[in-house]
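Excluded from the complex is one protein chain; the other protein chains are retained at their positions.
As written, the chains take the letters A and B, and residue 1 is the first residue of each chain.
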Amino acid sequence: MKLKEVVKALGLEILVFPAPDLEVHDGYVSDLLSDVLAHAKPGELWLTHQRHLNVVAVAKLRELSGVIFVRGIRPGLDVLQKAREEGVNLFVSESDAFHTAGRLHRLLFP
Amino acid sequence: MISPAPLRHREIFPVAGLDLERAGTVSTEVQRVLRKLGVEPEVVRRAGIVCFEGEMNIVLYTPGGRIILLVYDDRVELIFSDQGPGIPDIELARQPGYSTAPNWARELGFGSGMGIPNMETNSDKLEIRSRPGEGTVIRAVILRRRNETEGSGEGPRP
Partner (left out) sequence: MNLREVAELVGARFLAGADLADREVNAAFAADLLSDVLAMVREEGVLLITGTVTAQVVRVAEVMNLAGVVFVRGKLPAKPTVDYAAAAGIPLLATPRTMYETCGILYTHGLPPAKRKPFPYEHDQPGSPPP
């Protein structure tokens, strides 16, 4: 499913959205950067509580389709700036990780 | 606002810096003591959260310190003191998401920058005094008579 459809269906708030036509293959939930580096797969949409600047670098490196900050967490301006430079999609979900993951899972595999 | 009330219980718990195996045990012990003293469950819960965050701060960031538990009829107080490096900017530390945690701590599930905000949310008063190079003292007050704020909260005690 295209990222722009996922964003609409889940009602995500858009922070940085340079590549709306990326394909979302699946989801990945983790707050540990090393875990994402080791295990996330290209095209996955990453749900996290982390708002560290390195989130952008990790998402770029793993070629993830985007990052969703869960439970309304908003990262700092440095994170947004970096995401614009790197062309990484960033969103906010007001739901927590369990709820957002559950809805994404249901959306992708009805 | 805080009236004089007789002290019912006083206990001191030492906390070792960087002892990750034991970190968190003071919080569960504090909860056990409070339950035994008949403190209200919601107060026990909030004190447990405040204590856990304060304890983790001492363990993760300082060479060690101690936690003093004071139980009064109308409130529970937790006083955290350490011989750590101090907090350079307390206002920044109070902001949700602000963290100075090293990477190793983040990878263990700590350092999300919610520690002091969590202590603030779960106490009625939180005082932080810190001197760089000397250490930090945090005093948290959790009132036992609560009739405002908390939606599901308890009414005034008889």
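Basically, a contact is a pair of C-beta atoms (placed from the backbone, for glycine too) under 8 Å apart; a residue touches a chain by one contact, two chains touch by 3 or more.
All of these numbers come straight from a predicted model, not from anything done at the bench.
Engineer: I need the residue numbers on chain B that touch the omitted chain, in ascending order.
Structural biologist: 20-25, 27-28, 31, 45, 48-49, 52-53, 56, 108-115, 117-118, 121
Engineer: Which chain A residues touch the hidden chain?
Structural biologist: 8-11, 26-32, 35, 39, 47, 49-50, 71, 94-99, 101-107, 109
In this section, only the chains that are shown with their structure count from here on.
Engineer: Can you compute the centre-to-centre distance for chain A and chain B, using the mean CA position of each chain? Integer Å is fine.
Structural biologist: The mean C-alpha positions of chain A and chain B differ by 33 Å.
Engineer: Using the touch rule from the top, collect the residues of chain A that touch chain B in their complex.
Structural biologist: Spelled out, the residues of chain A in touch with chain B are 31-34, 49-52, 73, 75-76.
Engineer: Show me the residue ranges of chain B that touch chain A in the complex, using the header's touch definition.
Structural biologist: So the residues of chain B touching chain A come out as 97, 99, 106-107, 109, 112-113.
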